[in-house]
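Right after this comes chain A.
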Amino acid sequence: MNITELLKDLNSRGLEAEKICDGEIKVIANKDNFITHLHYLQSINYEHLANINGVDYIDENEFEVVYQIYSYTDKIHIIFKVRIPREKPVIQSIVDLWEQAQFYEREVHEFYGIHFEGNKDLSPLFLEDWMDLPPLRKDFDTERFSEIVMGSMRNGGKK
Partner candidate 1 sequence: MALGEKSISSPLSAIKNLFKKPVTVRYPNEELEVYSEKGVSERFRGVHSNDMAKCIGCGSCERICPVNAIVMTLPEGSEDTRKQYRPKIDYGRCCFCAFCVDVCPTVSLKMSKEYDFTSAAPMKLRDGEEVKFVMDEFNYLPTDKYDDNPGYVTGKKKKVLG
Partner candidate 2 sequence: MVVINIILYSLFAILVGLIFMGIGRKVSARMHLRYGPPFYQSILDIFKLMSRKSFTHNFVMDLGMVMALAGLLGTMLYVPIAGHSAFISNSNIIVIMYLMAIGSLGMAMAVTASGNPNATIGISRALTMMLGYEIPFFIIVLGLIISNNSSSISVIAASQAGSIWNWNIWHMPLGYIAMEITLQAMMGEKPFDAMIAPAEVASGPMVELSGKYLGLGLLTHAVSIFVETGLMVNFFFGGGSNPIDFVIKQLGIYLIAVIFDNIFPRYKIEQAVKFLWIFPTGIAVVQLLLLAF
């Protein structure tokens, strides 16, 4: 399947698909039924889940969970995006589709506070005894935190 066919196929399934550049498309899916779409993509040989990451769109008051999926046969990379509200950051887990998703989801959970329903183990992976906001959220001020806890100082005062 080449890139135009894929775009057509995905658009016909109710997804907003758009080409970014050669061999790379981005897809925006709904949080209620994105799993069925991922299931479909996996069945048409999009078998490599490279990463799961979050993005904090604080102005729109939404989180975005991004699945990086690649097909070894089509040589097309899909940036698969799902938006969820910031007040209720809950999304379904895809551990059943890809095993390694468990660790990526744990990571996103730790850094964004997004809860993945169906992931058995969401315990912290990197930070010990973390009590503040999840650090990668945009409203977490790392410099202020570092100043209070580690006593870091900006050289030459605030510019």
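Keep in mind how these were chosen: all candidates are chains of the complex that A comes from, given by their letters.
Heads up, the rule we're going with is that a residue touches a chain if its C-beta (ideal position, glycine included) is under 8 Å from a C-beta of that chain, and two chains touch if they have at least 3 such contacts; residues count from 1.
From a predicted model like this one, the values you see are computed outputs, not experimental measurements.
Undergrad: Of 1 or 2, which one touches chain A within the complex?
TA: Answer for chain A among the listed options: 1.
Undergrad: Would you mind writing out the residues of chain A in touch with candidate 1 in their complex?
TA: On the chain A side, the touching residues are 154-156.
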